[in-house]
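Following this message is one structure expressed as structure tokens.
Here the complex is missing one protein chain, while the rest keep their positions.
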Amino acid sequence: MSDRILGVIGLSLALFFAVSAALIQESFMTDAIGPKAFPYIISAVVALASLVFLFSPDPEPAWPAFNRLAEIGFAVAVSFLYAWVLPELGFLISTSLAAGYLSWRLGTAPLPAVAVGVGTSVGIYVVFRLILGLSLAEGPFGF
Amino acid sequence: MEILSSLGDGFAVALTWQNLALALLGCLLGTIMGALPGLGPSNGVAILIPLAFTLGLGATPSLILLTSVYYGAMYGGRISSILLNIPGDEPAMMTCLDGYPMAQQGRAGEALALSGVASFVGAFFATWGLVLLAPQLVKVALLFGPAEYFALFTLAFATLGGVASSNQAKSAFAAALGLGLAMIGVDQQTGVPRFTFGEVHLYDGIDFLVAIVGLFALSEVFVFLEHRETDPSKATEGKMTIGRIYPTWSMLKSCIPTMGRTTVLGFIAGVLPGAGASLGSFISYSVEKRLVDKEGTFGKGDPRGVAAPETGNNAAAGGALVPMLALGVPGSGTTAVLLAVLLALNITPGPLLFQNNPDVVWGLIAALFIGNVMLLALNIPMVGLFTRVLLVPPRILMPVVAMISFVGIYGISGSSFDLMVMVGFGVLGWVLRKLDVPLVPIILGVLLGNEMESNLRRALSISNGDWFALVDSWLSLTLWAIAIVGFVLPIFLGHAVRRKMKSEQEEMIGD
Partner (left out) sequence: MIRTTILATTLVLATGPLIAQGFTPEQPECIAPANPGGGWDFTCRQVGKTLQDLDLIPGTMQVVNMAGGSGGVAFAEVVNKRHDENDLIVAASSATSTRLAQGAFPGNTMADVRWLASVGADYGVIAVAADSEIETLPELMDMIKNDPTSIAIGGGSAVGGWDHLKVLIAAKEAGVEEVRRVKYIAFEGGGEAVTQLLAGSLQAFTGDLSEATGFMESGDIRVLALLAPERLEGEFADLPTAKEQGIDAVGANWRGFYVPGGMSDEAYDYWVGALDTLYQSDEWKTVMENNGLAPLDLQGEEFQSFVQESVAEIEELSREIGIIQ
């Protein structure tokens, strides 16, 4: 079933890709085959592969139970949130929070998880900012 | 003999205490950057350019520092591939396929030491290739016109099919997905934006680093979250056994033919501009799998599956210097950065470089030898140290990995948008893993997509739209033939083919 769904998604993706390719605004002068041909070939390959999924699906994979899915969902949300607040809060604070959360959800007790978060954050800051000199996000406090 | 005396002069230039210290520093930093997901050889070199200039180094010392970083990163990428199933950089992706299973079987130390030796062999002989064959090799690069490049890229995808997954359709799907992602951005040929949907962030396309870190590193974190508590094998992973640190001689010996073949393959892939180290390791792995994987142990922790891509990508790293030095055409992202360094030092690579700046060239080559020996000497004793990473429980290790991935991307691009795209890739990676869609072809597609398309379009423009131009030379015909055989035969003949190729191979060795 999962493979069949993948097949349907793949077919719609192929269609979407081909339609978007057809809508590419070509410039006044172009090469022999233009900027659309290769995307068409790609969408054909995606469509063909998707048809294979539809007609000869692999055995069903083991999808996790709902609570595990929710767990992953929350982690994804935290990751997005992290990307969002990083430039606002600065590197050290946001990273401590995100790393602490992940560590907690992976089975560390709450208090040690805070330590893991802060430790990770400071450790990375030392290596990347102070040793390698990369510019990490600067928050209101400059770190 | 003239070459050897030039090389001797090169060593005279390179062997000063300052240069040796720089090489050591470069090797260490390079290894670390290679091992950290998100920082690869090209970023590593780019990050250290300001350091080279602020230290006020001259041309040769700067090059020694930066090439040591380059080779170091090529070594370092394998460490996280083997220990964490997360490639440290894109050429190390294939090392995951057998390296991580070896680590799971408690053979992490062996895998690390073996891959260290394999890296050394690849890089060492490739550097000799660079010394002895550079002028002739330029001619090899000149055999490849746009049609041949297109055939070569097709071959890479076609042969990858049977390697990364048992289901050819899923490999093809993944490859097409990667190619499709590569199409996003401003078209290189005509300058029109494609698939950007008016989003300015997408104009310069999706960085393959964002894709690779998302697909591999973040999805790994999600896998751990999924299996916490429920799956005993994952839960005990923190107490993974380390086993012996050094491989047995018989294991090394069994890998020697593999290393020999993949040195040649990787080196040639490196010499072709636009192909580079990633293609070197992909082709090395898939060809070796076709040739020697009689029992189907590749992908389940076969040492040869670790040796092949590591030899291949390090050989390619050496090979990629050939077109960069002799033609001024960078063969990979890293050599593009190195080329920029040379130009900044007022050295113009090109056909006259060997005559005009012999001290720089030979000093550089000597530095490659020195860096390579140093890396072997550094890496083998440190295997024990690296394997300790496995003793860190995942509940601490995984958050660290996730955060390093974020930092690697953010530190380079400074863009929250890239981070969000990366999280998107993480989710995609998790779903695709569930569905047994291999991730490697996606990265290959993102890496090679634009070059592949450009060469197709150039070939057809030259031929005035005649598609037969794609098969118009013996070289492209050969490449197409291999590509078709490589794609079709596994579907119909499966096991029988491998056995046949294996026996042919033995005949060849017998000759």
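Just so it is clear, A and B label the chains in written order, and each chain counts residues from 1 on its own.
Keep in mind that, in the parts below, a residue touches a chain if its C-beta (ideal position, glycine included) is under 8 Å from a C-beta of that chain, and two chains touch if they have at least 3 such contacts.
What you see is a predicted model; the values in this text were computed from it and never measured.
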Residue, one of B:Gly106, B:Gly185 or B:Gly299, that touches the chain absent here: B:Gly185
Among B:Gln104, B:Ser254, B:Thr297 or B:Ser461, residue touching the chain not depicted: B:Ser461
Residue of B:Ala59, B:Leu265 or B:Val337 touching the missing chain in the full complex: B:Val337
Contacts of chain B with the absent chain, listed as residue ranges: 50, 53-54, 141-146, 185-193, 200, 203-205, 273, 323, 327-330, 336-337, 339-340, 343-344, 346, 348, 350-352, 454, 458, 461-462, 464
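Methods note: only the chains that are shown with their structure count from here on.
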Chain B - residues contacting chain A, complex: 29, 32-33, 47, 50-51, 167, 169-170, 172-173, 175-177, 179-180, 183, 187, 189-195, 218, 221-222, 224-226, 228-230, 394-396, 398-400, 402-404, 406-407, 410-412, 414, 416, 419-420, 422-423, 426-427, 430, 434-437, 452-453, 456-458, 460-461, 463-465
Chain A residues within the chain B interface of the complex: 2-3, 6, 10, 17, 20-21, 24-27, 29-35, 37-39, 42-43, 45-46, 48-50, 52-53, 58, 61, 63-65, 68, 71-72, 75-76, 79-80, 82-84, 86-87, 91, 95, 98-100, 102-103, 105-108, 116-117, 120-121, 123-124, 127-128, 132-137
